[in-house]
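Excluded from the complex is one protein chain; the other protein chains are retained at their positions.
This part shows chain A:
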Amino acid sequence: MRAAVLRKEPSSMPAPIDPIVEVRGISKSYGSTEALRGIDLDFPRGKLTSLLGPSGCGKTTLLKIIAGLIKANAGSIAVDGKVVTAPGPERAFVFQDFALMPWATALRNVAFGLELRGKARAEREEIARHYIAEVGLAGFEDKYPHQLSGGMRQRVGLARALSVDADVLLLDEPFSAVDEQNRRKFQEDLIRLRSNQNKTFIFVTHSIEEAVYISDRIVLLSPRPGRVSQIIEPEIDRSGDPDLIHRDKHYLDTVQEIWQGLKQYAE
């Protein structure tokens, strides 16, 4: 574990070291529509990898297959070397539409993953309170989802995923239903959270800027059927002021490079 964290030297080599999630030959069709064809991917431990591509490239499908929520027609997924076909405790999901129970308070929603695992109430609520504070929602524990803004609801969703202490967090376009200002703030918070959580993030997005801003690694998928077209590792220093990243030369160059690659798929 520690070795993985220390391995921080910048490498432009696409070959990842110590993959935590291995995707091998994944294919998926819906009837006659081919969503994914022969996907081979490694997700390095402790890094944030984005799956980026235009709509219809199967990025959410791939994420849900990794989560064990959708069955693939062919291929396999291994987490920590073990093949998985169903959801497991080492993976936690953050949903595009938040998927919060409207009848439960923020606290119960965050503790829900632990509640399902039969953890005692006092214990799970203590953990939930910790992560609610961690995502910046302290004081909102007893609010119901309808009393929270879109951004705050997704913070609840993130806290729920963090509180089950999974090694891999799977985020499915988590900011797409959040307004622009809150999305910026949330992205900054995510960079901060990453640096002190020591988890692997797999992040689906259709925003080039978002992907470059937060990712260690970007997997570009091409549509119909979804295939891996390119893997990019932006070398951006995120230790300083997050606002400076938007003016970083590498940041701007990478955004431009990806756009040139994706342009052909725009309608």
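Just so we're on the same page, a contact is a pair of C-beta atoms (placed from the backbone, for glycine too) under 8 Å apart; a residue touches a chain by one contact, two chains touch by 3 or more; residues count from 1.
Just so it is clear, contacts and distances are computed from a predicted model.
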Tell me the UniProt name of the left-out chain, picking from "Cation:proton antiporter", "Alpha-ketoacid dehydrogenase subunit beta", "Putative FMN-dependent luciferase-like monooxygenase" or "ABC transporter permease".
-> "ABC transporter permease"
So which of A:Leu69, A:Val84 or A:Ile231 would be touching the chain we can't see?
-> A:Leu69
Which is it among A:Leu116, A:Ala138 or A:Leu244 that touches the chain not included here?
-> A:Leu116
Of A:Val164, A:Leu193 or A:Ile245, which sits in contact with the chain we cannot see?
-> A:Val164
From the list A:Gly88, A:Gly136, A:Gly150 or A:Gly261, which touches the chain that is not on show?
-> A:Gly88
Hidden partner sits against chain A at residues 67-69, 87-89, 91-93, 95, 97, 99, 101-103, 112-113, 115-117, 144-146, 160, 164
